[in-house]
Every structure is written in structure tokens, then in C-alpha cells.
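A selection of the complex's chains, in situ.
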Amino acid sequence: MKKHISTILLAIFFVLSAIAHYAGFPPVLQFIFSAIAVILVAGFLGRATESVAHYAGQRLGGFLNATFGNAAELIIAIMLLREGLYDMVKASLTGSIIGNLLLVLGLSIFAGGVKHKVQNFNVALANMNGSLMIVAVIALFVPALFLNTHSITHPQANTLSLIVAGILILAYIAWLIFSMVTHKNYLGDVKTVSVGGDVHGAVAVDNAERPAVAASTASASGMDATMTGAPPSSVHANVAETHEEEEPAWTKGRSILYLLIATVMTAFVSEWLVGTLETFTSSFGFSELFVGAFVVAIIGNAAEHSAAILLAMKNKIGASVEIAVGSSLQIALFVAPVLVFVSFFLGNTMDIVFTTLELVAIMVSVFIAKSIIQDGSTNWYEGLLLIVVYIILGVSFYMV
Amino acid sequence: MKKHISTILLAIFFVLSAIAHYAGFPPVLQFIFSAIAVILVAGFLGRATESVAHYAGQRLGGFLNATFGNAAELIIAIMLLREGLYDMVKASLTGSIIGNLLLVLGLSIFAGGVKHKVQNFNVALANMNGSLMIVAVIALFVPALFLNTHSITHPQANTLSLIVAGILILAYIAWLIFSMVTHKNYLGDVKTVSVGGDVHGAVAVDNAERPAVAASTASASGMDATMTGAPPSSVHANVAETHEEEEPAWTKGRSILYLLIATVMTAFVSEWLVGTLETFTSSFGFSELFVGAFVVAIIGNAAEHSAAILLAMKNKIGASVEIAVGSSLQIALFVAPVLVFVSFFLGNTMDIVFTTLELVAIMVSVFIAKSIIQDGSTNWYEGLLLIVVYIILGVSFYMV
């Protein structure tokens, strides 16, 4: 019944935004309809991804969610590029990165932590993610530093941006090869085992070849030998139990179809939303920076929000982390570089030089997120800390 | 006999400072008497806290020591506020933070490390402290950045300071709820176990529900299963042994009484000390920054010094870390915000914008302290590193 209502609402607002856009309704109305439509479509995208993830495993599922979620981000950004709104693009990219690392991750960890005292996920993966975040920050920071110290000129900064963009895309593709092919099991899903009502650690679901994981989560009860050395059958039995809990609503084929439909719908409502931004900015007196970094980013990331929080509450924190952190990394290491190339082909290269405020916002987000995930273990207070940092940044950007 | 001498000295210098203050003795004499009195009272405060901690457990004991120690800091700061010496307040807060993170922690780790080869403490707690330190740095850094880049005005910086101060106080209260209530055991005391004369790791004293701790300290000898799975009786036996070693001098009631008396005495000698600072600064030609950040801070933190170092040498490094790091966090997340509100109610809001030198000093202290405690294990060289950083900062600030 609930699902039918949301489907109907989705259809209604999708059509309303379409009409508002093409019939030229008042801008504020257009914004409201589009914003709601984007959020509803995002929820649809979230449910479709969750369904696909059910068949594909936590990590691949999280990756798909992040990727299709970022499809919306990429489309919005290309449209902003075509209109020459380069600063809004960078503000929006910044907003996506910090929104994912702080708000999505924070709400997920908080929600999951309130339900489950301690949640664990693969530490090796957390460490790799942490290092990737640092490389992303370095790649964004160094060109900006060289330009702002007048060590290089603007044309040189454009060239440097293209080179760095190329390097980042190659590094991201290599990451996919590493995480999906050569070290797939090393970073595999980790199942949190409860014994006697208390969380006792995590046992690798796929493979015993995971020193870092086992070490960081070995139970204090002396039972880890039993758990990690458990014969495959009992482990699979555990995983099977989890599957039995879920009762997926859609078949595999239908899930993939809905995922594609949801992505296409996202593209359209994003275009309608962008068209209203300029009016929104002047009507409410917000700065372009705040609108890009917070308003656009929150609306555009609603997909990650819904899926990640739901998964965390279902004790699948590994997927939530993959969605939030994976999405940030994808924005920094893939979407931003791709946009640099797109702008180049459109004839006016957008450099990779963010403003000082944007860079600092990204840096502090990376520092706190890395600090929180690097032990492969989360609780409600860590989620609260991430949200606190997001609020501090939000209030500061609001005042600009 | 030794205790009687120190009590007599304490009484003497307390009275001397009182007389020097109210009778208007030469300022240098006032300073000397007050400084010695502050240090002696701090020692008294330290012994009283240690005694209370004996009944309340390492963590709660360390928390009480930090809190009552910071009471002196808070009182000194409010008096400086009333005299409008805002810059000295911030220098003093900076000095407290870096003094605790580098000098107190460093001396404790060094002293303990010389006696005991490797000392361990709860890693989950170390990680949470590390994340809290990062949030504190972010909360102090972001408003300063926005003001110094002229992105916001001074009135806006004041508003932002009040908002951030409110957020930090709420975050600190939430931390108390997390660490004292919901996850009390998760962050509980850890007892370092010696086997065959070598340190073999740490076993949780309170509860087996501690994946991160067990993992980071699992012994290499394969004995952890035995130790962590030990029936409660043997664990309690171990703790009981420790208690038997100590032979507390005061009863629980007397300890609490002495704690309160010591705090009141601290308030008085602090007021007398502050009254001499201006003369001290001009007499010796020090900069206000150096006096606030090093002289005031060292004298004011003498309480933490004595207790933390003694506890480390008694192989209770967890308490030392709690005192030093907990005190820094309390200054950054509670005392500083409270002072912002106090200044607001006094009619002239003090913003939360520290100078560049102060911010960098805090940041480097956080980085090195976090790096050293995050593995939950310490040795004498790590203590030395902290002291080295403190000396480098001290010499640099001295030259300003």
C-alpha cells in the first residue's frame, strides 16, 4: 500500500515538474516541484539499487548505487557547464563530496549506531578508501596552490588540470581493477556476528585471506578461532539467513529495468531543477557558493541518503560506507576529471582549481571521515561528529 | 612525614600569597608566591583526585582530575575576560591545549615508558579521542579561516562563534552520554598483563564486548583466548591485586572533601596569580602570547602534570591519557565555548577566532598526539617526541 502511494506521488510530481518547466510556471513553483520530484525519483533510484544490490552483494550494490546516484550529479554538472556556470559546478562538486562524507555517512552511521551498538566493516577497504581520499585532496590542492602562489599562470593551470584529470581517471580505473578483480576478496563483505546479544566482531564472508580485517575485529571472547575458522557451510548458512530476512519485492531483471528508468527520470528532473537555480539564488539572497555546495548537493544526493541510511539500519554498514565514501571518491577521482575534459571539448577548459573555502571544506571532511572509518568500526557518536562538522560548515558557508 | 611537610608548605605559601595580594607586596614577589602556591595546591588537587579515582576507576578518575584541573583554567580565564584581556585568554586556552597534549602527555608517556617497556590502553577510546581532537581543530579553524579570508565580517564571526560554541557544548554533553552511559564498557579500562616478565597485551577488565581493543592488543603468544576468556573471578582477582597494592590514605568521603577544598583554594590562588601577570610580562620582556601560552598554561596545568605522571609510572597509562587528552578536549569543546557565552553575557562577545600561530600550534599538537596514541600503545620514545614538539613550539613562541 505504502509503495503504491509513493509510486503515485512520484508520477504526479514528475509530471508536475515537466508541465511547470515546459509551460513556464513561476520559477519558485518550478523549483519546488522539481526539487520534490528529484527527491522522489532519488528514493525510487534508491529502492531500485537496493534491490539490485540484494542480488549483487553489498559492495557491488553500493558501487552501483553510488555510480547511478552520481549519474544525476554528472548530468546536472554538464548542464551547468553548458551554461558557463563554472563556479556553480565546482561549488556543486564540493557539496557532493562533503555531503557524502559528512551528511550521508554521518546520518547512516548515526541511524545504524542507534539500532546496533557497534557496527563493523572491512578494515582493509577502509584503509584503501582513506588513502584514496588523501590522494584526491592532494590532486585538488596542489594545482590550486601552485596557481594561487603565482608559481604558474592560468593557461599553465589549465594544462596542469587536464594532465591531473587524466591521471586521476587512470588511477580510478586502476582502482576498479584492484577492487573488483585482483583483490576482490581482500576487500570483500564482512558480516558482523552477534553472540549473546553483544557484537563480538566480524567474520569474513568470502575468504580467509584478510589479515587486516581479522586483526581489527578479532573478538575478545576467544571465540574468533571458531568463527573465522568456521567451515564454509556455516558461514554460508549465516549469509543465507540474511537473505531470507529480506524478501525482495522485484526480480533481478525488473530491478535492473527500474534502475535504468530511475536514472533517465533523474536526468530530466535534474535539468528542470538547474533551470530554476538562478532565480532561487537571487530570490532568497543566498550566495552561489551556498546554493551549489549545500542546496543542490543535498537535493542531488537524496538517492544516496535514503539507500545508505536504510542499509545501515539493516546492519549492512559496509554498503552504507561504500555508498557514501565510494560516491565521494568517484566525484573527486572520476566525475570532476571528466568534467574538465568535457569543458575542454566544449571549447573553454574548466580548471581543477577550487576556491580556498571549497578546498578547506573538502580537506576537513576527508580528515574527519578518514579518522572515523579507519578502524573499521562505527557507533552513533561518530555519526554525530560527522553531522556536527557538516553543520559547522553549513552555517559558515551560509554567512558568506 | 613527607605528606606532613607538603601540607605545611601548602598552608604557608597559601597564606603568603594571600598576604602578598591583599597587602600589596612588590609584584614580582606576589608572582613568585602565587606561582608556588598554585603549584602546591595543584599537587594537593592531584593527590585528592588520585584518591577519588581509586574508588571511581581509572577513566572516571581521570575525568574528574581533568575536570577539576580545568576548573582552575576556567576561573583564571573568566577573570581575564572581566579585565578584557581577550588575547591573553586565547593564548592561555592554546597553552592549555598544547600543554596537555604535548607536555603532560609526553612526560607521562616518557616516565611510564622508562619504567615499563610498552604500555597499552583502550584503542577504541584512543580512536574516539583522536576523532574528537580533529573535530575540535575543525571547529576552531573554520571560523578563523572564513574571517581571515574576509568571507565574513567581524559581527558575523561573533554570531558564528556563538553558534559553533553552542554546537560544541552539545557535542561534548553527547560525548559524556556516549562514554559514561551507552558505551561505557566499550571504552572501559584495560589492564596490561605481564606474562613471563614481558608485556603480552591488554585484557579488558570490564567486558568482552570490545572488538577493537582485543584486536589491537591480541597477544602474539596465542594466549589471548585464555586471557580474554578468563572467568570473571580471575579478572577480579587481578584487579583486586592492584587495589591491594595501593593502600589509600584517605577514605572516600574525605577524598571528595579534599577535592572540593583543593578546587576552592585553586580559585583563590589563580585570582592572585592573574593579578601579577601584566607586571610579569613587562618586567621580563616576554610577549603576551608566550606568557599566556606557556607560563600561565604550565603553572595552571601543574595538577594534571603531577597526577598523570605518577599514574603512568604506576602502569596506569590509561588514566594518564584520559587526564591529558581528556583535559585538552574539555578545554576545546567545553571551556572555550563556555567562555564565549560568558563574554556574550558580559556584554562584549569574544569570538572563537584564534591567531594563525595559535591555530597552527594546536593543529600540530593534535596531529602528533593523535599519531602517537592511535595504536593504543606507548613507549618512552613517543613521549620524547611529544616533548620535542613542545620545545620547538616553546622556543618559537619565545622569539615572537
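A and B label the chains in the order they appear, each numbered from 1.
Everything below uses one rule, namely that contacts are C-beta pairs under 8 Å (C-beta built on N, C-alpha and C of every residue); 3 or more make two chains touch, one makes a residue touch a chain.
This structure is a prediction, so every number in the text was calculated from the model and none was measured.
Undergrad: What is the total copy count for the complex if 2 chains are drawn?
TA: Spelled out: 2 chains shown, and the full complex contains 3 copies.
Convention: only the chains that are shown with their structure count from here on.
Undergrad: Between chain A and chain B, what distance separates the C-alpha centroids? Give it in angstrom.
TA: From the centre of chain A to the centre of chain B is 38 Å.
Undergrad: Could you please specify the touching residues of chain B with respect to chain A in the complex?
TA: 123-124, 127-128, 130-132, 134-135, 138-139, 141-143, 145-146, 149, 151-152, 156, 159-160, 163-164, 167, 171, 174-175, 178, 182-183, 186, 203-204, 208-216, 218, 224-226, 228-229, 370
Undergrad: Spell out the part of chain A that touches chain B in their complex, as residue ranges.
TA: 117-118, 120, 198-202, 215-223, 225, 356-357, 360, 364, 367-368, 371-372, 374-375, 377, 379-382, 384-385, 388-389, 391-393, 395-396, 399-400
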